[in-house]
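Only one protein chain is missing; all other protein chains are in place.
For chain A:
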Amino acid sequence: MTPTPFIPSYLPETASQTAGPYVHIGLIPKQAGFEIFENNFSGDIAGPGVAGERIIIEGRIFDGAGHVTKDVLVETWQANAAGRYNHPSDTQDKALDQRFRGWARTGTDFVTGLYTIHTIKPGSVAGRKGRKIMAPHISFWLASRGINVGLATRMYFCDEEAANSEDPVLNIIEQPERRKTLIAPRSERDGATVYTFDIHLQGDRETVFFDI
């Protein structure tokens, strides 16, 4: 084993700045209006061979005046269908799906404000020691003009009522009404399963955001 290096002090984190209105240039160049990279990251991560139930997640992101935002970067991070993250720190005894990275990136549409993610429904993941298993959920991260530090939240599934009622994160949100802002309703459309997850940045229906 290599000796632990001497660490003189902690380095302060680099300060966050807004992603600005043109975040698409760097992160979703096609949406900005041009082709540059051969391989583009996308919001469609349920490719062939990925195990699990195909789902569509879509929604709109509203500002404090109730207007639909049309320039927001949306990224999601999730476990695979068995409930395991594709990451070395996840040592749960569950199957790894090498074809599923678990990360999606998209932007809200410039006209409709709708974002869409094609993925699979994640399995439930172990909670912290001494806490209950976490209900199936997807971590969200939002960045845009007007957002100084990326906003983290979680989406849960309305048809996982039993698991949600035991979820250690939902349960420490003091007001039950606020928990509901994280639970996405399910519907069927053209044979596809759609979960609608609208996010309210501010106001009466404000979504719960986390300091993670």
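Everything that follows uses one rule, which is that a residue touches a chain if its C-beta (ideal position, glycine included) is under 8 Å from a C-beta of that chain, and two chains touch if they have at least 3 such contacts; residues count from 1.
One rule holds for everything that comes next: contacts and distances are computed from a predicted model.
Selecting from "Ferredoxin--NADP+ reductase", "Quinol:cytochrome c oxidoreductase quinone-binding subunit 2", "Tyrosinase" or "Protocatechuate 3,4-dioxygenase, beta subunit", the unshown chain of this assembly corresponds to "Protocatechuate 3,4-dioxygenase, beta subunit" (UniProt protein name). In the complete assembly, the contact with the undisplayed chain comes from A:126, out of A:68, A:96 or A:126.
Touching residues on chain A toward the chain that is not drawn are 5, 7-8, 10-27, 29, 32-34, 36-39, 63-65, 67, 69, 71, 75, 77, 79, 85-87, 89-93, 101-103, 110, 125-129, 134, 137, 139, 141, 143-152, 154, 169, 172-173, 178, 201-203, 206-212.
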